[in-house]
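Data block below; observations after.
Excluded from the complex is one protein chain; the other protein chains are retained at their positions.
Up next is chain A:
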Amino acid sequence: FSLSGCRASGDGKPAKFQPPPKPVIIDKQKQRAERRFLSPEFIPPRGRTDPLKYYMERKDMIQRRKVFNIPEFYVGSVLAVTTADPYANNKSNRFVGICIQRGGKGLGATFVLRNVIEDQGVEICYELYSPRIQAIEVLKLEKRLDDNLMYLRDALPEYSTFDVNMKPVSRLDHEEIPVNKLQVRMKPKPWSKRWERPKYNIKGIKFELPESKMKEAQKWSQPWLEFDMLREYDTSKIEEKIWKEVNEGLKK
């Protein structure tokens, strides 16, 4: 229905035909490609080993990824992993937990899942590329304020309990990954590590310690570390190359 036929000035003559405006198509595929996620175990560590070793490992990793889908996940997302276990009934074993740490590079990449079952904290370290893993599902994809959630061991157990029969939380494809800015409350000291010290640089704990203790912890700060040029490792160019390599490998 175009209003160009009836003009308010009252000309009387029929108006010139104006075609409707072209619809703007927002291509969600392109938006998705703009957000790249390269799994951290693809990036080689800083060292003097031959890059051929990492190239061969990446080929094997891509081969495994073609057969078995390893989804994108971050530290702080809730996963459910089913592994093949000769000692379990039905030969398979399902464990649900929050990912607290992602370590290792190459084929030996691991991730640790933590959950509290029947008031007992359980942590299992899984190898991403192990052939014993039958399925990895991401029940809740989100990031947290830190890269390493080991402090959950000293936090109140309610922050590590996740329902075993949790339903996967649905999310749209093109949205940004939500960052959970949860500040966790801790059990009374002593803790397994002194998390208030600046070397751990933890932002996700609500420290209820007195000011004097927080000031004392700052005595161990090393403010020169971030400016140390010998410790710099710029991975942006390496990531670009590896991203292209991995994408081409997966498309074949």
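As a working rule, a contact is a pair of C-beta atoms (placed from the backbone, for glycine too) under 8 Å apart; a residue touches a chain by one contact, two chains touch by 3 or more; residues count from 1.
Definition applied: contacts and distances are computed from a predicted model.
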item: Chain excluded from display, named as in UniProt, from "Large ribosomal subunit protein uL14m", "NADH-ubiquinone oxidoreductase chain 6", "Transcription initiation factor TFIID subunit 2" or "Gamma-secretase subunit APH1-like"; value: "Large ribosomal subunit protein uL14m"
item: Per the touch definition above, residue among A:A15, A:M56 or A:I117 touching the missing chain; value: A:I117
item: Touching residue (missing chain; options A:R36, A:K59 or A:R132); value: A:R132
item: Sole residue of A:A15, A:M56, A:A88 or A:L209 that reaches the chain not shown, by the stated touch rule; value: A:A88
item: Missing-chain contacts mapped onto chain A; value: 83, 85, 87-88, 93, 95, 110, 117-127, 130, 132, 153
